[in-house]
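Of the protein chains in this complex, one is absent; all others appear in place.
Each chain gets a letter, A and B, in the order it is written, and its residues are counted from 1.
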Amino acid sequence: MKVWLFHLAVLVVVGVLALTLPPYHANNLARVLVLAVFATGYNLAFGYTGMLSLGHALFFAAGMYAAALPATLWGVGALPALILGLLAGGLAALGVGLLALRTAGVSFMIVTLMFAQAGYLTVIYFNQTTGGDQGLVLQGGARRLIGLDMAQDGPRLWVAFALYAAGLAGALAIVRSRFGRVMLAMRENEERSRMLGYDPFRVKLAVLAVSGLYAGVAGAAYAVLFGYAGASFAGVQYSILPMLYSLMGGAGTVLGPLVGAAAMFWLIDIASGLTTAWLMLVGIVLVGLVLFAPKGLLGWIRERWMPWLP
Amino acid sequence: MAAVILQAQGLSRAFGGLRAVDGVDFALQAGEIHALIGPNGAGKTTFVSLLSGRIAPDAGKVMLSGEDITRLPAHQRVRRGIAYTFQITSVYPRLPVFDNVALAAQSRGVRDLPAAVDAALDRVGMAGMGGRMAGELSYGHQRLLELAMGLALKPRVLILDEPTQGLAAGEIEGFIALVRGLVPETTVLMIEHNMEVVMSLAHRITVLNFGQVLASGTPDEVRANPQVQAAYLGTDHAAA
Partner (left out) sequence: MGFGPFLLLALMEGLVSAAVLALTAVGLSLVFGVMRVVNVAHGAFFMMGAVVAWFVAGHVPGPPVLGWIAALLAAPLVVGALAALVDVLVLKRLDYEPEAVIVATIGVLYMLEQTALLTFGPDARPVAAPFELRLQLPWFGYSGYKLFVVLAAAAVLAGVWALMQRSRFGLIMRATQVDRTTARAFGINVDRVYAGTFALGAGLAAVAAVLVVPISQVHYLMGGDPLLLAFITVIVGGLGSLRGTLMAALLIGLSDGVISMFWSPTLSKIIATLLVALVLVFRPQGLFGARA
């Protein structure tokens, strides 16, 4: 109970920020929230189940294009586009998982990376349809979600908030459930878990598929809310960002991805005002985190003061 | 003649050139406590790994209550009722004791998880320790935790791999009483080096040497067997 109240309180704080922040930061918050949905799903696989995937950009992009293509080609509305994105992400993750989960560790990382790269290259190859690097612009009806116009700052922020709140609730429920315990068991000691009757392949596939749902809906939301879909979102960077956010905020904590996304976004924002080489900051933070702070912000806080934080 | 619950026929497994298990026939009777003894490197752990499905055999069959489970992966054998506790303690050190046992209990689908966990912990004498981190327990307690996890699975066959290793004398006494209380509902197969424990508990003993069965029978029969004495117990009479 305490746990749910705490997370509700966090949401309230975010809500207050949404109301009070000036427009520039409020827009950033909307982006952060959507990316946090992506990272929260990723973290279920990465932080909780111990699956180091470098292929989540594929699921994000699958969601993005599953929303953007029907919207621009056939005039599909925003809500159906979101649902299509959700499903596309989940299916892509299921497909990749069926093959990739036959490997583990470093091989798994490479296999997922390769599938994501193939996806990115395919988007480029079919650039007549996908717009390649230029991308697709969504307009008008495609950005009208249940009557709200996503081109407007206010409604967009609230939709992003609602999406994150739903994602947070879902992740919390999963993590606190019996299945959540099994996820941890897989991460901690796979052999032992096998000898307790759990099928590692099935457990990991299920988690990967769920993380794909999150990635897909986030990708679709990104397209609908910000009106743009492009090949760059299928690139390696978008496989690394959710991992970075999770590591920074605390892999293995539910709120970690949000904290990490906000922190990195804010840091990158400052950095790109100073130099074009802001990716340098990403590199430094990544190395620093792995070397000195693998538990991330919330992970450290949990260890010191809040052992009950999921 | 009691029913045979777990059986091996011609089971073999080699690692490179080493025949770890070499054509072993074995029959575990329902409700008995069966000890598997033999010198180090005799193939005991490999043999039970073949039974539990942790490794695959090169040849031979494994049958559970008459059903051929040779092709069945380990996690499904657990679901059918075979539980295995590891020789080197394998709990979840970064999870609380409660979660360790809960993982076992929820695997068989209990409704009331806290009750099942409490019952298992109680049985091994660790009542009330649910909140402790498994990694912070003493070695002996971790061994008992492993046992509790095995019990929480409510298995038909419980395979214990050197369960008393590292336990203090008092803990061993408790262990003996505990295992006695498990049968005949559960069948126990245990690898043991502690001859006192073996002689106290075992209804039957099988002796393995160089991957092959050297002798099999009641404790008296095995003790009197000259080959066993020569290979393992010591020719000048042994542990009794």
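Everything that follows uses one rule, which is that contacts are C-beta pairs under 8 Å (C-beta built on N, C-alpha and C of every residue); 3 or more make two chains touch, one makes a residue touch a chain.
Quick caveat, the model's predicted, so the values are computed rather than measured.
Peer 1: Considering all chains of the complex, which shown ones does the missing chain contact?
Peer 2: Result for the missing chain's touching partners among shown chains: A.
Peer 1: Based on the whole complex, identify which of A:Val13, A:Leu73, A:Leu99 or A:Ile270 touches the chain you can't see.
Peer 2: The single option touching the absent chain is A:Leu99.
Peer 1: Where the complex has a chain not shown, which of A:Ser107, A:Thr129 or A:Ser177 is the residue touching it?
Peer 2: A:Ser107
Peer 1: Can you tell me which of A:Thr40, A:Thr72 or A:Gln117 touches the chain that was removed from the display?
Peer 2: Reading the full complex, the residue touching the unseen chain is A:Gln117.
Peer 1: Which chain A residues touch the hidden chain?
Peer 2: Those residues of chain A that touch the unshown chain are 52, 99-100, 102-103, 105-107, 109-111, 114-115, 117-118, 121-122, 124-125, 240, 243, 247, 275-280, 282-288, 290-291, 294.
Everything below uses one rule, namely that only the chains that are shown with their structure count from here on.
Peer 1: Hey, how far is the Cα centre of chain A from the one of chain B, in Å?
Peer 2: That pair's centroid distance is 44 Å.
Peer 1: Mind pulling up the chain A residues that touch chain B in the complex?
Peer 2: 178, 181-182, 184-185, 188-189, 191-200
Peer 1: In the complex of these two chains, what residues of chain B are touching chain A?
Peer 2: So the residues of chain B in touch with chain A come to 52, 54, 73-76, 78-79, 83-84, 86, 90-95, 99, 102-104, 106-108, 113, 149, 153.
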